[in-house]
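Shown below is the structure under consideration.
What you see is the complex with one protein chain gone and the rest in place.
For reference, chains read A and B in written order, and residue numbers begin at 1 within each chain.
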Amino acid sequence: MSATTAPVRLPVRRFGETARSDRWWIQPLVVVLALTTFLVYSGWAALQGDHYTFGPYLSPFYSPELLGTSPHNWFGPPPASWPSWLPFSPALLILPIPALFRLTCYYYRGAYYKAFWADPPSCAVGEPRSRYRGENSFPLVLQNIHRYVLFLSLAVLAVLFLDVWHALWFTDPVTGAVSFGVGVGTIVLAANCVLLSGYLLGCHSLRHVVGGCVDQVSRAPLGHRAYACVSCLNRRHMLWAWCSLFTVGFSDLYVRMCSMGVWQDFRIL
Amino acid sequence: MAESATFRIWRGDTAGGGFQDYTTSVSEGMVVLDAVHQIQAQQAGDLAVRWNCKAGKCGSCSAEVNGNPRLMCMTRLNQLDLSAPVTVEPMRAFPLVRDLVTDVSWNYRAKQGIRPFRARPAGADGTWRMAQVDAERVQEFRKCIECFLCQDVCHVLRDHRMFDDFAGPRHMVYAAALEMNPLDADDRVRDLRARHGIGYCNITKCCTKVCPEGITITDNAIIPLKERVVDRLYDPVTRLLRLLRGGGDV
Partner (left out) sequence: MPGYDTSEHDVLVIGAGGAGLRAAIEASARGARVGLVCKSLLGKAHTVMAEGGIAAALANVDDRDNWQVHFADTMRGGQYVNNWRMAELHAKEAPDRVRELERWGAVFDRTDDGRILQRNFGGHRYPRLAHVGDRTGLEMIRTLQDHGIHQGIDVHMECTIVRLLKDGGRVTGAFGYERERGRFRVFRAKAIVLATGGIGRAFRITSNSWEYTGDGHTLAYDAGAELMDMEFVQFHPTGMVWPPSVRGILVTEGVRGEGGVLLNSEGRRFMFDDIPENYRSQTADNAEEGWRYTQGDRSARRPPELLTRDHVSRCIMREVRAGRGSPHGGVYLDISWIKSRLPSGAEHIRKKLPSMYHQFKQLADLDITDAPMEVGPTTHYVMGGVRVDGDTQMSSVPGLFAAGECAAGINGANRLGGNSLSDLLVFGKRAGEHAADYAAGRQLGEVPAPEVEESARRALEPFERGTGGEGPYQVQYALQDAMQDLVGIVRNEPEMRRALDVLADLRARAAQVGVGGHREYNPAWHAALDLHNLLTVSEAVTRSAIERQESRGGHFRDDFPEKDPACATFNLVVRRNDDGSMQMSRVPIPRMPDELRRVIEDMK
């Protein structure tokens, strides 16, 4: 019979240490590769300031084109007073909104904390640092702006739908006549909008706003239905997030390749 | 299925310990807890293991099987690779008592720190009315069997040992069940931020993955609570609205 002693804890696991026998590192690795690829491409594309339109198509990275030189611009070209040392691209004015939305998105947060910060690298796997502050204090407490970024992003999404509408009207380069049509580019832009909608409308913050904030959702029939819809999309938020990330990048790539003459846009109608 | 399998079971107590291999026969439908019991009955009578219902309803037999937090009674051997030894070790987030048994008493203390349910006044007939849809949101959280696997896997507790600062996923679920209960009249939003440390959750969703009851802990409990905390403490617009309505906590 042993004497009674205070309970002890098994030691905290070292970085990467785990008893898991599965290949737990695959998932964070895929996240790192996919996000890095996207970041590099989108950063490069946003800085080009060129080849972002083709016919009636406008790259979603550049929409709305608040200031710019393409026919899609809203308020004319950039002012002459724009400091010369500051690189200008119409994307730089608008891209921060969707970028910030994804940065503060509840799904991406969890994913990149794991994949980039190893906090933790994967479930039940040891961590590199012992210090931890989480989202409890600065800087990560700023993640709580997510709902405002959501509202801005919803406005941008509305503009992207408008772009799809514009992408249905082709101007004949010879006669200048405008006619209805559908190109592969139209489909690409439309698909992008649908997936972005699935992503944005399944947002956790939106779910809170439309009904999650009250205890009796049943009281407001409309709110109840909205809450049910958002909840339904929210269940696959991760899937929507990745699919829409892919299509938004691909939409830019498509417009860019067509504009550069590498790809041929195919008219369906 | 193989006719026998080897289980690498953590044996030891506060004085120290290590893994020990036991080979035992296996048959159709067996779960890890059956194997542990068989080893206990035939080879190691004093092998300590906590269990009760053996039907996934009481949440007593929590352990880490091949490194994954699991209920031993709900982990079937045919889901495991029996060609290699199956490791079974106690939950690592909690202090060890002996072998597979850990001291989970912190969880009970942490729960006591959360404001309990306080019923709002009943209707004229002395009863309460509640719509089924509103009940269902809360019922998901009340499925919790308190196995504490989510607490075990949560890195804030497991790796950072922040037991004084963070109540853990289980108690976020508990708080969510109270906060979203239409019959509850108390308010825990400020507590969630200041005392229960909801800000420490960084939404890595490991708790949701290990929950044997399939409670969507992160998406349905923690994030909605985080949003309520934002409403109350961070969002200037909602604070202004509360001020204009002349009520509530601003």
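By our rule, a residue touches a chain if its C-beta (ideal position, glycine included) is under 8 Å from a C-beta of that chain, and two chains touch if they have at least 3 such contacts.
Note that the coordinates shown come from a computational prediction; the quantities given were computed from them, not determined experimentally.
*Asks:* Which of B:7, B:22, B:51 or B:166 sits in contact with the chain that's absent?
*Replies:* B:51
*Asks:* Counting contacts across the full complex, list the positions on chain B that touch the omitted chain.
*Replies:* Contacting residues on chain B, toward the hidden partner: 13, 27-31, 34, 40-41, 45-60, 74, 76, 97-99, 101, 103-105, 108, 111-112, 116-117, 119, 122, 126-132, 135, 138-139, 142-146, 174, 177-178, 181, 183-184, 214.
Just so it is clear, only the chains that are shown with their structure count from here on.
*Asks:* What's the distance between the Cα centroids of chain A and chain B, rounded to whole Å?
*Replies:* One centre to the other, that is 32 Å.
*Asks:* Quick check on the complex: what are the chain B residues that touch chain A?
*Replies:* 13-15, 64, 66-69, 81, 84, 87, 89-90, 92, 94-97, 103, 130-131, 133-134, 137, 153, 155-156, 158-162, 179-182, 184, 197, 199-206, 209-210, 218-219, 223-224, 226-228, 230-231, 234-235
*Asks:* Inside the complex, what are the residues of chain A that reach chain B?
*Replies:* Checking each residue of chain A against chain B gives 2, 5-10, 12-13, 18-21, 106-107, 109-110, 113-114, 119-120, 123-124, 126-127, 130, 132-137, 140-141, 144, 147, 204-205, 207-208, 212-213, 215-218, 224, 234-235, 237.
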